[in-house]
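As you look at this complex, bear in mind that one protein chain is not there, while each of the others sits in place.
Should a chain be cited, it is by its letter among A, B and C, assigned in written order, with residues numbered from 1 in that chain.
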Amino acid sequence: MELQDTAEEAEYRARLRAWIAEHLPQELVGLGTRTGRLPLLRQWSRALSDAGYVGLTWPAEYGGGGGRYALEGIILEELARADAPQHLGTIGLGMAGPTIMVHGTGEQKAAHLQRILQAEEIWCQGFSEPGAGSDLASVRTRAELRGDVFLVNGQKVWSSYAHLADWCILVTLSDPDAARYRGLTYLLVDMHSPGVEVRPLRQMTGDADFNEIFFTDVEVPAANVLGEVGGGWQVAMTTLLHERATLGFALTGLLDSGIRRLLALAAANRDAAEPWLAQIAHEWIQLQALKLTAHRSLGQLDRTGMPGPEGSVIKLAWSESSQRMTKLARQLLGETAVLDDGIWNYQQLRSRGNTIEAGTSEILRNIVAERVLQLPRSR
Amino acid sequence: MELQDTAEEAEYRARLRAWIAEHLPQELVGLGTRTGRLPLLRQWSRALSDAGYVGLTWPAEYGGGGGRYALEGIILEELARADAPQHLGTIGLGMAGPTIMVHGTGEQKAAHLQRILQAEEIWCQGFSEPGAGSDLASVRTRAELRGDVFLVNGQKVWSSYAHLADWCILVTLSDPDAARYRGLTYLLVDMHSPGVEVRPLRQMTGDADFNEIFFTDVEVPAANVLGEVGGGWQVAMTTLLHERATLGFALTGLLDSGIRRLLALAAANRDAAEPWLAQIAHEWIQLQALKLTAHRSLGQLDRTGMPGPEGSVIKLAWSESSQRMTKLARQLLGETAVLDDGIWNYQQLRSRGNTIEAGTSEILRNIVAERVLQLPRSR
Amino acid sequence: MDFRFSEEQDELRQQARAFLDRRLPAAALGQMADSEPGWDPSTWQEIAELGWLGVSTAEELGGAGLGYLEEAILIEEFGRRLYSGPYLASVGLALPAIPQGQLGELAMGRVRWSLCDSETLRLVPNLMDVDQVVVVERDQVYSVPAAGQPLTSIDATRRMGRLELGPDRELLATGAEAAELALRLRRRKLSALALEAVGLAQQVLEWGVEHARAREQFEKKIGSYQAVSHPLVNSFVEIELARSLAYWAAWLLAGGHEDQLAAPAAYAAAAEAAVNTCERVIQVHGGMGFTWDSPLHRYYKRSLWIQHFGGPPDLHRTQVARQLMLSSEAGPPASQSAPGLRTIARTTR
Partner (left out) sequence: MDFRFSEEQDELRQQARAFLDRRLPAAALGQMADSEPGWDPSTWQEIAELGWLGVSTAEELGGAGLGYLEEAILIEEFGRRLYSGPYLASVGLALPAIPQGQLGELAMGRVRWSLCDSETLRLVPNLMDVDQVVVVERDQVYSVPAAGQPLTSIDATRRMGRLELGPDRELLATGAEAAELALRLRRRKLSALALEAVGLAQQVLEWGVEHARAREQFEKKIGSYQAVSHPLVNSFVEIELARSLAYWAAWLLAGGHEDQLAAPAAYAAAAEAAVNTCERVIQVHGGMGFTWDSPLHRYYKRSLWIQHFGGPPDLHRTQVARQLMLSSEAGPPASQSAPGLRTIARTTR
């Protein structure tokens, strides 16, 4: 057991920190995931790739870093520490790429993996639908085989980055008559195809972090099926497992910068903070626990290359901590809390989405109950 | 709206308070439901009956007070205020009696109702079994009709007062082949019958508030079936509905005396109490809310004679408040809290049963979800 | 003891609900909130004509001669539909300080009021929508014409402004009288916020239940999952308890009873019930509950506004505890407890 950076890690971290200080444009600091400043964000993403700070967990054969999860963790921590935005290609890197590695044909791997790494392809995800939240078996976006193309019609929601994306990992219903989970097909869809329309989806914050995607007679070559026709559910499970793999570090990084602001706010308003000290410390402690647990769960990933279910645990606890933290901060504002302070008010509203996006807390609890505690299914 | 006693109520309350001051034996003050001092408890119960403080909600035709729920509420409040124990016949008065009124034959009513009122018959309840907690359909205590008697064999648990009881309301399985809920028969069983054995059931407090009852070839006359053979489930539902009818007042009364002790403890340990003031007030506020809600729900009872589901709401919130209150009190004890203080330690352990007995919180939430919010069944 | 509203009071509630359903349907809420004034000033005259601005004003002064209990019903119902005009400001907050001679003008809808109890920052709800503001200071209460700058409220249906004090003041009370009036205004503010919170929470809970009955996931109505139904039950319980407290506090105020505990108690319970209910029901709605198009975020923002405008519930609770402990040292706090006990203490004294 060694709970501090090794010499190599410490050096890597120090070099990275210096690199960020030099390269991060001031306009991007603290931007979070908010839309805007797209050209700058693209530039920043390419700079990260060029400097070798992208794809460290990918196998070397696809141009990745060969699975250095510990270093990946350091990158996510340091980016968060600097309040720097993530790479725009996060869905390609964290979800589409790993899924293509597992289920893709040689052609598919050749066509996409390298380009994802080099930030030449931005990806988005088309899983959720208005009538099917967490329940993939209720997907209604149709894919009908016509000769050697699938004709796709339907609507997806909650798709981040869709307005920027070149490609989409899309779960479709190819056989409505098949048994539940058997009629799904997983497609790689070119977002520049005719018939694809992206509309921003406004959230309660007033911002639009997500999009709706409408597909009208979109033609997708049959060669773009990932896995088997009718095997979309299995492929989608691989994606979801990877969604929460290194998510832990990104999440705790976000929380870390929030907690630092909360502590500064409390230090600047000592009297107002007095009644909430225990609660403030509780969130700091929770953050340390989440960081440590993210490191602890790396063991599994390093050993098997497949993420364990710890990601669900971290996402669960993180989302609730994030919500409590913003509420606490607003308590410290005193009577001005009825006004929009532009920071914590936004965060408080945005944090309500934390227990919904990337798996609702209810679904995550089901997953932990079934896969970790081996309790009988609740459905 | 009139949120204070009417002149009549105030006079009734004043007279009752004086009566209690005069008649309550000092040895019974603060005894709660703990076993011991049985002869005194019996005496106290008879004194309450003789003074007319029992059965106020029962119809006049059975010798009751004709449904004066408000006065019944006053009685329960004042008994709790004086830390006086309840009437020993509480199961007869609150559960067996009302069920016999609804489902009983003329003979059954004549045989029992008057005697319950006059504290000549103590009743206990035989619903729960080791293998069937809240799930009556899983009852395994068998009742086989042999001529004009049922032969009863089986085991019940969690029966309060069984060691004192003369009679038992017993849910049995009379037809194992019938569809779920159709094979149950509800019997009135003489606890002095041969083959009935009562064993105290020790709880985590070390006390035995409850009992197990073992039935071995106990003969119960067929005339003692309440309702129809095979209709036991409907009869049992009547009992359970009444279980929580005026329970509200008894519960808030108990909580009231606890909160008064908590406040006195806090006042005597101001420094230790300082960090917990908001939580202490929260429990006092919760108590006021429960009392008020108990009064508010009397409307329904007064109008229809049947209790509404508000009882479940009060029981739910009360049990959790009771648990939080005892934990708070023990926090105030400082380092001596590692020692058994004989009062709060007992209460803290005992309060764990509050969310289990008389309907677990999970079951009560199901009931409120289904019957009040009209949500689909969860089972 | 009788916890029922009278038939007339029940009718008033039905009337209010019908009016709001007609004039401010939930579907129109977003458009209204995002509009320039943030509310529909034409509703004010209608409310005046319905007599709701003079409910507790004596008949000879042009009012209905009723009391705070009737106003309480309206505040709750206006809260249920997030009415964004200055009804809470005028009737819920300012009214006890308004000079008798000016109550008729309020009742007729000609003069609208708000309250400034924020000594340093002078934050005033609906400042830009009212004519007069009651200002509460340590040793005096006075009124001034409404003037100042709009500020960005966290709740677009309850806008805020910063009051600028001009030279034109009407003194309403000084010294001990001012302190007493300030205390009364404070009780009323907390009570009114509690009522508004209960109304709001009830509406949101109903939407949550409706959604849970209709929406399917994994081939079952989501309301059949305990992870959905039990949080809704918890909200139901919290709202019912807060409702009892809110009516209690209103009844005490309406009857002129001495009490410093019921209003903060009701406020703390109701404000938290409202925030909790909004958060649970947003969660129950999943992604849909998080969108701008859903009315839920409007309700959530109002619940947060209530909780900040009234102040942190735990601070009110701490004050309540201090008072209880004072009484506890002198024996059980019978005189400050809910029904039964409280009353008998008075009767037998």
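One rule holds for everything that comes next: contacts are C-beta pairs under 8 Å (C-beta built on N, C-alpha and C of every residue); 3 or more make two chains touch, one makes a residue touch a chain.
Keep in mind that what you see is a predicted model, and the values were worked out from it rather than measured.
Q: Out of A:L136, A:A162, A:L254 or A:V313, which is the one that touches the chain we can't see?
A: Residue touching the chain left out of view: A:V313.
Q: Residues of subunit B in contact with the chain that isn't shown?
A: Residues touching the hidden chain, for subunit B, are 128, 130, 132-135, 137-138, 157-158, 180, 201-204, 206, 275, 323, 330-331, 333, 335-340, 345, 348-349, 352-353, 355-357, 360-362, 365-366, 378-379.
Q: If you put the missing chain back, which residues of subunit A would it touch?
A: Residues in contact with the chain left out: 1-6, 9-10, 13-14, 17, 70, 73-74, 77, 81, 256, 260, 263-264, 266-267, 270, 273, 277-282, 284-293, 295-296, 298-299, 310, 313, 316-317, 362, 365-366, 368-369, 372-378.
Q: Tell me, which residues in subunit C touch the chain that this view leaves out?
A: Those residues of subunit C that touch the unshown chain are 225-227, 230.
Following the convention adopted for this analysis, only the chains that are shown with their structure count from here on.
Q: Indicate the whole-number Å distance between the mean C-alpha point of subunit A and the mean C-alpha point of subunit B.
A: That pair's centroid distance is 52 Å.
Q: Round to the nearest whole Å and give the separation of the Cα centres of subunit B and subunit C.
A: Centre-to-centre distance between subunit B and subunit C: 38 Å.
Q: I need the residues of subunit B touching at least two other chains; which ones are they?
A: 278 - these are the residues of subunit B that touch more than one other chain.
Q: Which residues of subunit C are in contact with two or more other chains?
A: 220, 225, 314-315, 318
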